[in-house]
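Removed from the display is one protein chain of the complex; every other protein chain stays in position.
Chain IDs A and B follow the sequence of writing; residue 1 opens each chain.
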Amino acid sequence: MSDALAAVEHAAPSQTAASRVGGRILRSPLLLVGLVGTTLIVAAAIFAPLLAPADPTAQDLANILAPPVWAGGTVDNVLGTDVLGRDVASRLLYGARNSLFVAFSAMLLGSSLGLITGLLAGFFGGRVDSILMRLGDVQLAFPFILLAIAILGVVASRPAWLLIAVLGIPGWIVYARVVRSRVLAEKEKDYVAAATALGAGPWRRLFRYVFPSVWQVVPVIALLDVGFLIIMESTLSFLGLGLAPPAATWGGILADGRRNMVVSQWLPILPGLAILVTVLSINLVGDGLAAVFDSRNVGGGFRRLRPKAPAAPSSEPGAGSLLAVRDLRVEFPTSGGRVKAVRGIDFELAPGETLGVVGESGSGKSVTAAAVIQLLEPPGRITEGAVFYDGEDLARTSDRRMASLRGQEIAMIFQNPAVSLNPVLTIGFQLREAIRHVTKASRRTARDTAREVLMAVGIEDPDRISRQYPFQLSGGMNQRVMIAMVLAARPRLLLADEPTTALDTTTQAQILDRLVKLTEAENISLVLITHDIALVSEYADRMLVLYAGEVCEYGPVREIISRPRHPYTRALLESVPRVEDPADRLQVIAGDLPDPSEDRVGCPFADRCPLVMEVCREAAPPRYKVGPVHTAACYLWAPERAEAVAT
Amino acid sequence: MRGRVLLIRLGQMVLVVLAVVTIAFLVLRFATGDPARLVNPPGTPEDIIAQTRERIGTDKPVFVQYGEYLYNAVQGDLGTSFRGAQPVASAVLTALPNTLALAGITIVASAGLAIVLGAVAAWRPGSIFDRAVLVWVALAQATPAFWLAVLLVLVFALNLRWFPAIDMNGWRSFVLPVTTLVVTLSPVLIRTARQSFIETLREDYIKAARARGLPSWRVFAVHGVKAASLPLVTLIGLQLGFLLAGAVVVEVIFNWPGIGKLILDSLASRDFPMIQGGILVAAVVFVVLNFVVDMLYAVLDPRVGAARA
Partner (left out) sequence: MTRPLLEVRHLSKEFPLKKSGLGRRRGGVVRAVEDVSFDLYPGETLGLVGESGSGKSTLGRTVLFLVEPTSGDVVFDGEPVTTDNTASLRRRAQIVFQDPYASLPPKMRVRRILAEPLLIHDIVPASKVEDRVRSLLRDVGLSEEHSGSFPHQLSGGQRQRVSIARALAVEPSLVVADEAVSALDVSVQAQILNLMKDLQTARGLAYLFISHDLGVVRYMSQRIAVLYLGRIVEVGPAADITSEPLHPYTSALLAAVPKVASERTVVRIDSGTPLSTLVETGCEFRLRCPMAQKICEEERPGLVEWAPGHQSACHFALEVPQRLRTSLPVAGGGS
C-alpha cells in the first residue's frame, strides 16, 4: 500500500499543518471535554481561597459528619462536614490546590531531570550514557514507591518539598528513556550528518537540529505523568504519609471518610470523584494531544469494504480472459480529503500471460493490485467498477469466497521480502502452514512439498533454511521463500508488487528470471507491478502505463517500447538514463504529480505535457485505438488528428 | 556464551538487590535519628534507652551494623523484630505468599483481559466497541486504587454483603482485592495491547498471510498474537513496581496479611528490621520477576534470543 500512502503524503502539503491540527482538536470531542475539565479544575485550585465558602481548617465540633445538601444537609455546608465539623467543599477545593501543586512540581522536577539526562545521554553516548542508563535500570528494577513510603514513613516532618522530591525524582527515568531513544533515532538521520558537513559544532547540532525534533514527546508524557502523580500523592496522603494535617488533601479526606463510612457514605466518595474527574480530564488532554500529533491510528483492522453501488450493467467479464478489471475506482478517505488513488482503470489478462503495470508513486499501481486481491486497507474501498476473475466480480463477492480464492487461485508477492514474512515464526513453519492451507496435506507431506519448492527456487539446503527465521536470511533469500510459497499453491493468477525493488540488481535479475520461468512453466498469469519500464520490457507481454490513477497507454510491450503513443510513456522512456544507450542530456518532465485528492477535468498529464493542447484541459481524453490491441488516452490520437501526427 | 550472559545477568540482579538494601539501610539509619528513642515512648530514662540500643544492636558503628546485617542476611537471618522477639525472616516469608498470590492472579487476569480487549478493539479501530474500550481505559486509569477499594467495600461488602470486607479467608476474599488491582493495572496494558495489535495487523507480513488465503482467525491468532504480545511482556515487567504500590494500599484496606501491610504496619511502629526485611524480600522478588519477563521475551522473540545466544 506504499502507493496509497505516498498519495496521502502528497495530499498533505495542500493544507497547512496548523489548520490541520486545529481542525483535529475541534473534531475530537473527548479532547475538548478534557481541555474544559482541566481548565476548570486548575482554575478552582488557583482561586481556592476566593471560591471556598469556609476556612478549610475551621472546626465545628457541634456539626460533625453533616450530610451533603442532597442527602438532607444544609446549604451552609453544601457537601457536608467531616469528623471535625470542617466544611468538605472547602477542604476539597484546598485539596485540589495542594494535590495539583505537588503533582505539577514533581512533574516539573522529574521531566527537567529526565529531559536533560536523556538529551545528553542520547547525543553524546559513551560513558555518560552507559552510567545514566545503568542507573535507570536499577531504578526500574525496583519499585521506588516502596522506598518512598519508607522514607516518608520514618522522617519526623514531611514538608512539601520532600514530598515533591520523593514523588518527582523517580520519574526522571521515564522521560530520560523516551528522550534518549528519540535522540538516538534523530541524531542518526541525514540532516544531522548534513549539519556536521556544514561545520556545525556538537552543541549547535544538539540544540538547533536534534532538540526541536524531540522535545514534543515531553509534554505528552508529562500530562500522563501529572495524572499518575496526583493518584500517587493521594495514595500517600491516604496512607497518612502525605502533607501533614491539618493541610487538606484528597487522600486525607478519603482516609477520614473511610473510617466513618458506615455513618457518612458520601465522605469517602466525594474526594475520590474529585481525583477521578481531575485525572480523567488531564489524561483525556494527554491522549487527545498524542492523537492529534500522531494521525497514524486511522483505519486499519481486517475489514473489507465492498462497493456500495452494483457493477455497471455495461461492464462484462471479458470472454477468454482470466482477469478483467473494468472502470476500477478506489478512494481513501483521509483527514486531508478523499484521496482518489485509482480513477477508472481497465485491463484484461489472459491465462498464462504476463502484464506489466508501470507507474510512478501515486500512479495507483499498488492500490490496483490490492484491489484485485481485495486487501485494500480500510477505510480505503472500491467505490465503482468491477474486478472480474474468471467471470466472477471479486469486488462484490463474499468474504468467505474471497478468502478461499486467496492463496489457492490468486497469490501475491510484496515489495519488501524482509517484512512479508512473520519475524517471530520460522521459514519452515510459515511455508508448511501455507502448503497445508492450500493442499490440506498431512504434516509429513507438507514437509516434503516444502523441501521440493525450496529446491525449485534455487535453495540448496532447504532443511537448514526451514529452521531459520526471516531476519537470519538475506532479502533475496526471503523473496525466494515467498516465491516458493506461491509455487506450492500453484495459483492461476500471481500479483507481484515491486517484487525486486528492495533487492540488488544482480539479485533482481536472478529472482525475476526464476519467477518468470516458473510462471511460464505452470501457465500462471502474472501481473508485474513496477516503476521500472525496462523491467517490464524484459519480462512482460503486455503493458499498462498508469499516471495519477489513470490509464495512459495499454498494449503489447514491443509495440509500446518501439513506438510509445502517449507523451507520458515517451517521457518515461526518455527520462531514464540507460547504460546501454547513454544520452548527452536527459529529456525532462517538468513539474510534479497532480494532487490525488482533487477532482480534475481534462488529462492528468496536461500540466507537464510538452504537447499540451487546449482540449487537454477541457475534458479527459478517451482511450483512442492506436493498434489492434493498443490504446492511448491522448487527444493526439483522436481520429481527426491522428493522421497528422502519425509517425 | 549463553552461560556467560546468564552469569552477568545474575550478577546484575545481585547488584540491584544490594543497592536497594543499602539505600534502605542508610535511609532508615540516618533519616530518622536514634531508633532506640523512637521505639520507646518519649521521656524514657536514658539508661533504658541505652539498654534498648544494646538489645537492638544500634550501639555499634554503622558500617559494622551494615556488615553484620549483610552477613546475616546472606545466611537467611534478617534479624529480630524490635517489637517482640519474632524473627523477621519468618514473618516476611509468611507474608510473601499472600502478596504473591494477589499479584499473580492480578497479572494473569490483567494480561488476559488486555489481550482479549486489545485484540477485539484492534479488530475494527474506531468501532463502537473500540471506543467503549478506550473510554473504559481512560476511566479506569483515572481511578485511584484506594478509592475503588473503599467503594467496592461500601457496595459489595457493607450493602450487598456478597464478599467479605477484610481478611484473607477463602476464595471469596480474593474477589474485591483482585478486582481493585486488575482495574488499576489493566488500563495501561489494554491500551498497549490495542496499539500493538493495530500496528501488528498493519504489518506487511499480516497482509501477506491474508494474501495466502489463511483464515482471518488464524492470521490473528498465529501470526498476530505472538508478535503483538511482545510489548505487553515488556510492559508487565515495567508495571510490577506500580502493582506493588497498589498492593500496599489494597493490603491495608482489605487487611491482607502480605508484605505491603507488613511494611506499613512496621513503619507505624518504627520496626526497622521488619521494614528492612520487607524491602529486601520485595527487591528479590522483583528482580526475579523481571528476569522471568526478560527470559519470556527472549523465548517469544527469536531476534532477541539469537542476539543473546
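Just so we're on the same page, a contact is a pair of C-beta atoms (placed from the backbone, for glycine too) under 8 Å apart; a residue touches a chain by one contact, two chains touch by 3 or more.
Keep in mind it's a predicted model, so treat the numbers as computed, not measured.
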{"item": "Residue touching the undisplayed chain, where the options are A:Ile533, A:Leu546 or A:Ala606", "value": "A:Ile533"}
{"item": "Which of A:Arg134, A:Lys189, A:Arg259 or A:Arg617 contacts the chain that the document leaves out", "value": "A:Lys189"}
{"item": "Contacting the left-out chain in the complete assembly, out of A:Ala58, A:Ala521, A:Ala583 or A:Leu611", "value": "A:Ala583"}
{"item": "Residue among A:Val33, A:Ala291, A:Ile561 or A:Ala638 that touches the chain left out of view", "value": "A:Ile561"}
{"item": "Positions on chain A where the hidden chain makes contact", "value": "10, 12-13, 16-17, 189-191, 193-200, 204, 208-209, 212-213, 360-361, 458-461, 465, 471-472, 474, 476-477, 504-510, 513, 531-535, 537-538, 558, 561-562, 571-573, 575-580, 582-583, 585-590, 592-593, 608"}
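Definition applied: only the chains that are shown with their structure count from here on.
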{"item": "Distance from the mean Cα position of chain B to that of chain A, given in whole angstrom", "value": "33"}
{"item": "Footprint of chain B on chain A - complex, ascending", "value": "1, 30, 137-138, 140-147, 149-151, 153-156, 227, 231-232, 234-235, 238-239, 251, 254, 257-258, 261-262, 265, 268-269, 271-272, 275-280, 283-284, 287, 297-303, 373, 375, 377, 403-408, 411-412, 414, 416, 419-426, 430, 433-434, 437-438, 469, 471-472, 482, 485, 489"}
{"item": "In the complex, chain B residues that touch chain A", "value": "12-13, 15-16, 19-20, 23-24, 27-28, 31-33, 122-126, 138-139, 141-148, 150-151, 153-154, 158, 195, 198, 201-205, 207-216, 219-220, 222-223, 226-227, 230, 238, 240-242, 244-245, 248-249, 252-253, 263-264, 267-268, 270, 275, 279, 282-283, 286-287, 290, 300-303, 306"}
